[in-house]
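Complex shown without one protein chain; remaining protein chains in place.
Each chain carries a letter (A, B and C) given by its place in the written order, and its residues are counted from 1.
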Amino acid sequence: MSTAAAIAAAGTRPVRIVYFAWVRERVGLPEETLDIPADLATVADLVRWLKARGEGYQTAFANEAVVRAALDHVHAKPSAQLGHAREIAFFPPMTGG
Amino acid sequence: MSTAAAIAAAGTRPVRIVYFAWVRERVGLPEETLDIPADLATVADLVRWLKARGEGYQTAFANEAVVRAALDHVHAKPSAQLGHAREIAFFPPMTGG
Amino acid sequence: MTPLIRIQHEDFSLQDEIDALSAGRADIGAVVSFAGLCRDENGTLAGLELEHYPGMAEAEIGRVAAEAAARWPLMGLVAIHRYGLIRPGDQIVLVLAASAHRRAAFEAADFMMDYLKTRAPFWKREHRIDGTLGGWVEAKGEDDDAAQRWEQAP
Partner (left out) sequence: MTPLIRIQHEDFSLQDEIDALSAGRADIGAVVSFAGLCRDENGTLAGLELEHYPGMAEAEIGRVAAEAAARWPLMGLVAIHRYGLIRPGDQIVLVLAASAHRRAAFEAADFMMDYLKTRAPFWKREHRIDGTLGGWVEAKGEDDDAAQRWEQAP
């Protein structure tokens, strides 16, 4: 049995999820490690799964098109595959510079 | 008799002429005050008059199109009227910055 | 040419950064720098609080810098971004691009800033002089447009 198949069989895998700025405030915490279903394929799938967890998440992701994501420190679109990402971040559009 | 007419009658007027960089080196001096004919109309006329003064000037103005001029600290084309300019400068194309 | 990227709370000195870049060499002819300062538009700002994503901030600015280095013949590239509370009038960000000639230095610094604005994971929030916490600064569409200028035709 391959590693991927093993993970799929196990049903979940742990990922670290980090939040910034008003996404962090609405979710109510800066980071958490969650066991996410191994069959979540994309960033958008994870967002839908998070929204089912409670009101804070629903508020944070009320307008999904606005919230940005990064997989292991690299910007990712909603359609991006989660792959083996260990750290997934959600945040508003950047206002640095 | 008007001032202009008086100058024309006198035949000459004094101007300070300054030279920079290789124009200065070829002319052989950084500046001089010359009594120029009052009927010299343009920068180009003055250049022709200077060239008649000797070899240094001829070398300096060998390629008239290259040498730049300024009238009282303002860039001037060969066709510019000398007017009442008191200080006339000649120099190579600028290489500052 | 290894870009120098620093994410720090401390202020910076443009002259120190230029001197460090050009020390011991004489092939740099042009250094263009951009310094972004904290503006107080209404006279009500105590400061801007800059939150950032540690790790990703360095990585993302590094990717932008690598793109700039690939597009222009640079001899030095510095990007410093501050975080934490910044007072009105104080410096927030510095980009510095060095090259033999000025065109490359101007374009690279301009490019770096456009991409830093839209890609570097920093968020600004207002602290008001009356002690209240203002809102998070909203991203500007014009920043995305500015970054778009650099996209190459396919």
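The rule is short, and it goes like this: a residue touches a chain if its C-beta (ideal position, glycine included) is under 8 Å from a C-beta of that chain, and two chains touch if they have at least 3 such contacts.
What you see is a predicted model, and the numbers here were worked out from it, not measured in a lab.
> Specify the shown partners of the omitted chain in the complete complex.
Result for the missing chain's touching partners among shown chains: B, C.
> Kindly state which of the options C:1, C:35 or C:66 is in contact with the chain not pictured.
Of these options, the touching residue for the absent chain is C:35.
> Can you list, in ascending order, the chain C residues touching the missing chain?
Residues in contact with the chain left out: 13-16, 18, 22-41, 45, 88-89, 91, 100, 102-103, 105-106, 109-110, 113, 146.
> Where does chain B touch the missing chain, residue by residue?
Listed in rising order, the touching residues are 18, 20-22, 70, 73-75, 89, 91-97.
Everything that follows uses one rule, which is that only the chains that are shown with their structure count from here on.
> Please state which pair of chains has more C-beta contact pairs than any other pair.
Per chain pair, the contact count peaks at A-C.
> In angstrom, rounded to a whole number, how far apart do the mean CA points of chain A and chain B lie?
Here the centre of chain B sits 76 Å away from the centre of chain A.
> Roughly how far is chain B from chain C, going centre to centre by Cα mean, in whole Å?
Measuring from centre to centre gives 50 Å for this pair.
> How many Å are there between the centre of chain A and the centre of chain C, using C-alpha atoms for each centre?
For chain A versus chain C, the centre distance works out to 28 Å.
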